[in-house]
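Of the protein chains in this complex, all but one are displayed in their positions.
And now, chain A:
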Amino acid sequence: MAGTDKIEDELEMTMVCHRPEGLEQLEAQTNFTKRELQVLYRGFKNECPSGVVNEETFKQIYAQFFPHGDASTYAHYLFHAFDTTQTGSVKFEDFVTALSILLRGTVHEKLRWTFNLYDINKDGYINKEEMMDIVKAIYDMMGKYTYPVLKEDTPRQHVDVFFQKMDKNKDGIVTLDEFLESCQEDDNIMRSLQLFQNVM
């Protein structure tokens, strides 16, 4: 009996098939050419024939890229940064829109996307707890075997450094304007934003 239920569930899942908007529309909405969109879509479709990525798949992908440590927490935050409509699944349009911002967007757009990533509860402010969560997630990806040895308060120190730099009025939270301002003052950050331009 349990077997038939499972098959029915599977059948239901396969029916959730999402088809993206037309190629022309996506080309107009993003900064990619038709060719690039085709290449992106082919990869996407191969991985997810149903047309959507869910969080589990995302975590698995990340686990393969960072086999040393535990990438699931960071993948979780990243997934929610991609899933702008908070539906629990990332469609091709979301995927391509985010990539367009990250790779071909203006400096402002990229920084705003990063701010959105750090702002876990999407309230427009980054506080220390949110930053701690993100930084801890990143350190989790390093795994156990690192040099030098990871200490308990390493993430906290990192967050303190970050806040000292970003929080201009020292009120304990970082707003979007403070964030943009501080980042634009830092030459290293500005330079590195160009780094990933040609990832595609």
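The working rule: a residue touches a chain if its C-beta (ideal position, glycine included) is under 8 Å from a C-beta of that chain, and two chains touch if they have at least 3 such contacts; residues count from 1.
By our rule, contacts and distances are computed from a predicted model.
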Hidden subunit of the complex - UniProt protein name among "AP-2 complex subunit alpha", "G protein beta subunit 5", "A-type voltage-gated potassium channel KCND1" or "Serine/threonine-protein phosphatase 2A 55 kDa regulatory subunit B": "A-type voltage-gated potassium channel KCND1"
Residues from chain A at the interface with the omitted partner, ascending: 3-4, 6-7, 10-11, 14-15, 17, 19-20, 22-23, 33, 35-47, 49-50, 61-62, 64-68, 78, 81, 95, 98-99, 102-103, 110-111, 114, 117-118, 135, 138-139, 141-151, 154, 157-158, 161-162, 164-166, 182-183, 186, 188-189, 191-193, 195-196, 198-200
